[in-house]
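Beneath this line is the structure, given in structure tokens, with notes to follow.
In this view, the complex is presented without one of its protein chains, the others remaining in place.
Showing chain A:
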Amino acid sequence: MAFAWKKSFTYSKYLSLCSQAVRDALKPELRAQSQARSTVEFVYSKWKDGSVQYTKSGTPKEEENNTKEG
């Protein structure tokens, strides 16, 4: 079924799961190089008055299952 992941995840979470599966299936040398990409999916900074307050990194959170049911 197309877009089956929509029931369970946000797209970013689904994509990070797929990327992690691909990285884990690589040859050991390449897997080591790619590990940095698995711990951090995005980096964000809070700005105030033209300067950075803090910088944090994160991975996509899992969406609550079945949001349509409320």
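Couple of notes before you dig in:
As a convention for this text, a contact is a pair of C-beta atoms (placed from the backbone, for glycine too) under 8 Å apart; a residue touches a chain by one contact, two chains touch by 3 or more; residues count from 1.
Throughout what follows, contacts and distances are computed from a predicted model.
Chosen from "ATP synthase subunit delta, mitochondrial", "Pyruvate dehydrogenase E1 component subunit alpha", "AP complex subunit beta" or "Iron-sulfur cluster assembly protein", the protein name that UniProt gives for the omitted chain reads "ATP synthase subunit delta, mitochondrial". The missing chain lies against chain A, touching residues 2-3, 5, 7-9, 14-28, 30, 34, 37, 62, 65.
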